[in-house]
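Everything below concerns the one structure shown next.
A single protein chain has been omitted from the complex, and every remaining protein chain is retained in its original position.
Order of writing sets the chain letters: A and B. Residues in each chain are counted from 1.
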Amino acid sequence: MTRSHRLLLFLIGAIGAGFIYCAGAGNMPPWAQYRGPYGDVIANLAVYQRHATDTVNAITYDYRGFDTLGEEFILFSAVTGVMLLLRPELSKSGENQSSEKRNPASFRDRATLSETVQVFSTAIFGLWVLFGIYIGTHGQLTPGGGFQGGVIIAAAPMLLYIAENTDFFRRIVSHPFVEFLEGFGAAAYAIVGLAALAVGVPFLTNILPLGTTGNVFSSGTIALISSCVGIEVTAAFTLVIFEYLREILSRDKNQED
Amino acid sequence: MMILGTGLLALIAVSAFIIVRTDDVTNQLLALGFYGLLFALMFFVFQAPDVALSQITVGAIALPLMIMLAITRMKHREAINRAGKKRS
Partner (left out) sequence: MLAHYPYYIAAWIFLCGLYGIVRSRHLVHTVISLTILQTSTYVLLLAIGFRKGGYAPIFADIHPGVITVDPIVQALMLTDVVVEATVVALLLAMVVKAYEKGGTTSPDDLRYMRG
């Protein structure tokens, strides 16, 4: 069907669905008057039960830890899919296809960045990783946790790429240890849950000592699971970046040789 | 605080419509970055700091990076094909 037919069909469906939705949404409780009991129950009890001051992370990694395990495996399988789709292909002659192409002119001889940007980008790298580790390990006290810290650390090698230090960037990002870290992070989460089974309590129960509220080493398995998730998210995003840039990086390597 | 929240929601509704009406993909990418910033502000105003931190890192770093890498890789492949065609 043509584009205008498709648009007409969509508009009819959208207006109908929107009408039904708005009629249904009008029966919900008025906005900004949350009534439900569970949020208040958890907000009042989480600090005393788990010694964690960040209630949202206590829910994510402890009360609803099973859902987060599922989400982490969504991330893991998505990264596996990306690596499967973007793996380099062999040409018919058997050689690696990307190594025999010449460098296209439009990707060469750009104006280089000023030295100030290069120096400062490289200097901030250590501070950036430290900030990411801080956010990732303090998830049980203040807003943060494994997911956020992992993304911050995974973005740090891009600073090196911006600073035109592609050799060091390639050495960080293509190291086989990154693949091992990704699998290790995903497996460690499941192993922490299975360790609870080995002791005799249900899966993913908080079995480590809870500690003092307000310390970094408190709230049992929440800190441990948060760190494992941080490792996995870091490795996942680094792998995805490397898979996308693999052709362009190998082109740069041939250019330097 | 409620006026700020209402204004942000209205701005989000307008930008959502503008993003889907943009034609060039690179322009849409920049508009998506602005949309992510609006969302981070909205999470902040509605008392959700954890989610705001997630949205800032993902919406400013990870999501535009992925899309830009995909566009760059397609342009790189197109440049290789064009160079190959010119040679042969």
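One rule holds in what follows: a contact is a pair of C-beta atoms (placed from the backbone, for glycine too) under 8 Å apart; a residue touches a chain by one contact, two chains touch by 3 or more.
Everything numeric here is computed off the predicted structure, so don't read it as measured data.
Taking the complete complex into account, B:9 is the one of B:9, B:37 or B:79 that touches the chain left out.
Touch with the chain omitted from the figure is made, among A:47, A:124, A:172 or A:248, by A:47.
Of the listed residues A:32, A:90 or A:198, the one in contact with the hidden chain in the full complex is A:32.
Contact residues of subunit B toward the unshown chain are 2, 6, 9-10, 12-13, 16-17, 19-20, 23, 25, 28-29, 32, 35, 39, 42-43, 46-51, 54-55, 57-59, 62-63, 66-67, 69-71, 73-74, 77.
Touch with the hidden chain on the side of subunit A covers residues 3, 6-7, 10, 14, 17-18, 21-22, 25-26, 28, 30-34, 36, 38-40, 42-44, 46-48, 53-57, 59-60, 64, 67-68, 71-72, 74-75, 78-79, 81-82, 85-86, 141-143, 145, 147-148, 150-151, 214, 233, 236-237, 240, 243-244.
Assume only the chains that are shown with their structure count from here on.
Look at where the CA atoms of subunit A average out and do the same for subunit B: the two points lie 17 Å apart. Contacts from subunit B toward subunit A in the complex involve residues 2, 48-54, 57-58, 61-62, 65-66, 69-70, 72-73, 76-77, 79-80, 82-84, 87. Only residues 32, 54, 56-57, 101-102, 104-107, 135, 143-145, 147-148, 151-152, 154-155, 158, 237, 240-241, 244-245, 247-248, 251 of subunit A touch subunit B when the two sit together in their complex.
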